[in-house]
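Sharing a structure here in structure tokens format.
One chain of protein is taken out of this complex; the other chains stay put.
Take a look at chain A:
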Amino acid sequence: MFPELNNLLNTTPDRAEQGKLTLLCDANTDGSFLVHHFLSFYLKANCKVCFVALIQSFSHYNIVGQKLGVSLTVARECGQLVFLEGLKSSVDVFFRAQAEPHPLQFLREANAENLQPLYEFVREALKPVDDGEAAWRCPVLLVDDLSVLLSLGMGAVAVLDFIHYCRATVCWERKGNIVALVHDSGDTEDEENNILLNGLSHQSHLILRAEGLATGFCRDVHGQLRILWRTPSQPTTQRDWSLTYQYKIQDKSVSFFAKGMSPAVL
């Protein structure tokens, strides 16, 4: 986790909020550093994490996690982390008997209408331990990322239904958190992605949007992060609160600074 980002979000692993949906969004840049941040953040916060990783392999996240101070191998072995490696298990779908349910079953079906098997997998993974002692603080679902589900043939409404059910189970029933990454291609022709992004934005409590700089690529400033805090149901006398920072990704950390205040420029 990046301490500077924790400061911006005004949170620490000890004081993590519960029952929240955080939406990560990237436009014209790679927002995966936010996924690594939240993965290590929630592991350090002693939460049980279910990570649906559809983009990269386990070893990739493990290597980055080690730079940030968590070991995914150890977490998986002791049961804190349930890791669905999409790249590997998608091949298993074709070598299993068809009757056995598989979270990525929709890859095999011609007319998969919903992501219920994936939801059942998440529900099972984050089931509270029956022996009564609360080993982990709260369940967390992390998805990297949702846009790839659209590319695999699911419709935006199917993905929204999946997140709806995850919210009902993880956020409301078990008071856990969900963090999901969605790409914003900026393409107005891509209606499905826009429906997914806007639909999730309306349900989120926190939106982190990583954007590339409007002026192009820069060696010292890798992009801009917009943070929007939302309260979807509670009235606030002020409008929802938003901040914008620029950032530079280094080997083991990310440094944030106000716009135009990069150390390289000052």
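Quick note on the criterion: a residue touches a chain if its C-beta (ideal position, glycine included) is under 8 Å from a C-beta of that chain, and two chains touch if they have at least 3 such contacts; residues count from 1.
Here is the rule we go by: contacts and distances are computed from a predicted model.
The chain that is not shown carries the UniProt protein name "Elongator complex protein 5", picked from "Phospholipid-transporting ATPase", "Coatomer subunit beta", "NADH-ubiquinone oxidoreductase chain 5" or "Elongator complex protein 5". Looking at A:Asn193, A:Gln224 or A:Gln246, the residue that reaches the missing chain in the full complex is A:Asn193. The omitted chain makes contact with chain A at the following residues, 109-114, 116, 119, 150-158, 160-161, 164-165, 168, 172, 188, 190-195, 198-199, 201-203, 207, 228, 230-240, 242.
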